[in-house]
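With one protein chain withheld, the remaining protein chains of the complex are depicted in position.
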Amino acid sequence: MSQATPAPEQPPAGSTAPARRDDGLESRAQGALREMLESSWLVTLAALVLALVISGVLIAAADSAVQDAAGYFFARPADFFSAAWDAVWGAYVALFQGAVFDPGAATFARGIRPITETMTWAVPLILAGLGLGIGFRAGMFNIGAQGQIILGAIFAGYIGFAWDLPPVLHLLLAVIGGVIGGGLWAGIAGYLKARTGANEVIVTIMLNNIAIYLVGYLLTTSAFKRGDSNNPVSPPIAENALYPQLLGPQFRLHLGFVVAILAAVFVWWLMNRSTVGFAFRAVGSNPSAARTAGINVNRMYLLVMLVAGGLAGMAGTAQVLGTEKVLTAGIAASFGFDAITVALLGRSKPLGTFFAGLLFGALRAGGFAMQSRTGTPIDIVLVVQSLVVLFIAAPPLVRAVFRLPSPRGPGAQPAELAAPVVKEAAA
Amino acid sequence: MSAVAAPAPARAAAGKPLPPISYKAPIAYGAVAAVALLLFGILPASGRETSFTMFAPGENIEFTVPSKPTAIVLCLIALGLAAWSFQATRTRRKVGVWLPAVYAVVLVFALLTWAVAGKAQPLPLTSLLQGSLFLAVPLVFGALAGLVSERSGIINIAIEGQLLAGAFLAAVVATITSSAYAGLIAAPIAGALVSALLVAFAIKYVVDQIIVGVVLNVLVVGITSYLFSTVLKENAGTLNTPPRLPTLPIPGLADIPVIGPVLFRQTILVYLMYVVVIVLQVLVFRSRWGLRMRAVGEHPKAADTVGIKVNRTRVWNTLLGGAIAGLGGAFFTVANGLAFGKEMTGGKGFIALAAMILGRWSPKGALAAALLFGFADNLQVVLGIIGTPIPSQIMLMTPYVVTIFAVAGLVGRVRAPAAEGIAYVK
Partner (left out) sequence: MKLELRGITKRFGALVANDHIDLVVEPGEIHALLGENGAGKSTLMNVLYGFYDPDDGEILVDDRPVEFAGPGDAMAAGIGMVHQHFMLVPVFTVAENVVLGYEPVKGGGMIDLAAARRRVKEISDRFGFDVDPDAMVEDLPVGAQQRVEIIKALSRDAKVLILDEPTAVLTPQETDELIAIMRQLKAAGTSIVFITHKLREVRAVADRITVIRRGKVVGSARPDSAETELASLMVGRSVSLGVDRAPAQAGEVALQVRNLSVLDDAGVRQVDDVSFDVARGEIVAVAGVQGNGQTELTEVILGLQQPVAGSVVLDGTELVGRTVKQVLDAGVGFVPEDRTEDGVVADFSVAENLILDLYDRAPFARGISLDPRKVQENAERRTVEFDVRTPSVDAHAGTLSGGNQQKVVLAREMSRPLRLFIASQPTRGLDVGSIEFVHQRIVQERDTGTPVIIVSTELDEVLALADRIVVMYRGRIVGIVPGGTDRDVLGLMMAGVPQAEAVQQAATHHTVLGEADIEASEEESK
């Protein structure tokens, strides 16, 4: 909320207000500090710290050295604390080095490999997260990115391995196919919501599971199965349909990352600079005002799902045409579910989603390094992710923990995280 | 001058008009039966036979029918039922639940007749049912868990997490105490803990209930998988080797032909399931607790005006729901004598959610839907052994497809508690 007027509200006179209250500079500085402390970015940061601390407790608790030290805690408590510190610090350092830069690597290329891995992991998270964010802002609670990624991968993968086309065109068509696949899958939920009012949460959850079995089934059919194998694996994607590698063959990073950046820019444009996004946001914020203003709310529900599904389908193309280069039943991993947390952490905005996707991609990439170096299982990453989202959904909790001041205006809680409340009819 | 009767003619006389007749259900019945007739009856080659076996004490009853005529007759019966439903809808009569039930059974038999036609191995009906019941156990508990919290107005998407937490704690506690029963006691506690987080965020911090549920599922997967990969893996013998719940045949009942071994040669968890279903069926609709719970879920303000504490009711019911789901989680570990494994609930929590919806938020409905899903799951296994034309994945996706049809209103009206998902802030 913009408070353009010079801060009129000061603490009442009797309180511990500063002596020189007239000093405009000082009060302005305080206002700035206060604004910073109230900002949602600070809450996000605090939520991340809190999540890392709690996960740290888990890391320490599962560490055998810490457990040993706990056995003689009362004899030498310092041992316990240093063991705990070592375990947590070691894990997080490994996580960081696995996600950003490895100073111990033999070559520079090896050293920067982690950051490229982070970017590779981030691609599907960003793309699917962007789609989910659009849905959240338009009032559609789409849990179905997982299924949409799978459908995108099926379409793109099929075009990729079954067709034979010239370069560029092949990739382009495969990507378009993926977008259509994801869009159609999400469109089912949008159509049913618009036509019958079917709850999109339930429908998308069900569609996720159907998609998982669908891809499993397709990979048993002759159209999809690799001829020489009994495994549920498709033929490799044709060279022409692959996203080109950005940094050469020793890195996995592919053009999909650029696509994700472009998609973020596109979503920013769509939501902030296009009439369609305007209508999406209007429908999400106040459907009845949107209807009164002549916006066809039901059509928007369908359209939102088509766009959101298209982006998730594009995430599927990144997987099948970029990272995996082959269609498998596990092509979507858990990206669809992780993307929900990405979108929520990014507050459904393109820039926020982009950085949230990078962060969670880093947790993934670093998680593997951490697992192999310190033996801390990558599953801890899920704990960090879910805790972050829980905490940003409940700013009062985070503010209470860190003793931050509460903001004056409403909107402390991201709107898409807040529960609907019965409107009290004040007579 | 009449003081009140103002001039407004013929408005009351019209009364409440009848809603328009919807033929969706009969048309759906008819269409499915017609497709079945084509697929199972008319198209397949003739001359093959289908065999079934049933297990009775001391003997196996085997009977064989000609495949094509049987399938055709069964599908025609289904078509007849569709016509019946059409006629009933047209005359605005209500048909009982028997119709969809009989319809489903008839079509399932038509499917089976077709699917195992010409196979050397007969279809073992008894073990098919036994396995269905067994696979339905976590679904029933999960669906009831969702029911108890949703009836009070809290959407519980975290059933999956509650099952998983229950499975985890049951395994650990059962191993440590070397008692499967101790695991059974611990499991509900784990589920209730997940619920405690759910209500803390949903009610205290007014966070969207669906979001909390989704995120809690991730959290529970993360924590249990993490602990599995660290503590449990290193100490598998002392922490993750749960004993199995013994089978307790109920004397007398277990010897009834066909249904005896299916229903009464089970573990205590299955008997507990019977008890929970029956008790909830009675309590939800007839007890003070049930009445207040439903009032809070339907119209919290009305409940408030008669002195019912809305949020307190929601907290307790959601905790109870979590405990029920946790108990269901014990199925995965101690009921099978299996060690805990990463994400071992494999999406059963979401099928349970589907069963709750399809069962229209009633315990017996949830039981029926869970049994149906368990049947589909087990049929897939059984047919896989016998070898059939139906891909297992198609069987596995049916529960989800059916649920989509249900929420889209294509198989009758599904009505959620009216105030579900809406926070009550006075």
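Letters A and B mark the chains as written, and numbering starts fresh at 1 in each.
Keep this in mind: a residue touches a chain if its C-beta (ideal position, glycine included) is under 8 Å from a C-beta of that chain, and two chains touch if they have at least 3 such contacts.
From a predicted model like this one, the values you see are computed outputs, not experimental measurements.
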Chain not shown: contacting residue from A:Ala282, A:Leu321 or A:Ala362: A:Ala282
Given B:Ser22, B:Gln87, B:Thr238 or B:Ser287, the one touching the chain that is not displayed: B:Ser287
Contact partner of the left-out chain, one of B:Val105, B:Ile278 or B:Ala302: B:Ala302
Touching residues (missing chain, whole complex) on chain A: 1-5, 272-276, 278-279, 281-282, 285-286, 288-296, 409, 415, 425-427
Positions on chain B where the hidden chain makes contact: 3-8, 11-12, 14-17, 282-283, 286-289, 291-292, 294-295, 298-299, 301-308, 415, 418
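Quick note on the criterion: only the chains that are shown with their structure count from here on.
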Centroid distance [mean C-alpha coordinates] between chain B and chain A, Å: 32
Complex interface listing, chain B residues touching chain A: 157, 197, 201-202, 204-212, 214-216, 218-219, 221-223, 225-231, 234, 300-301, 342, 347, 350-351, 353-354, 357, 391, 393-394, 396-397, 400-401, 403-404, 407-410, 416, 419, 421-426
Complex contact set, residues of chain A against chain B: 58, 62, 64, 141, 143, 188, 192, 195-199, 201-203, 205-207, 209-210, 213-214, 216-217, 220, 337-338, 340-341, 344, 375-377, 379-387, 389-390, 393-394, 396-397, 413, 416-422, 424
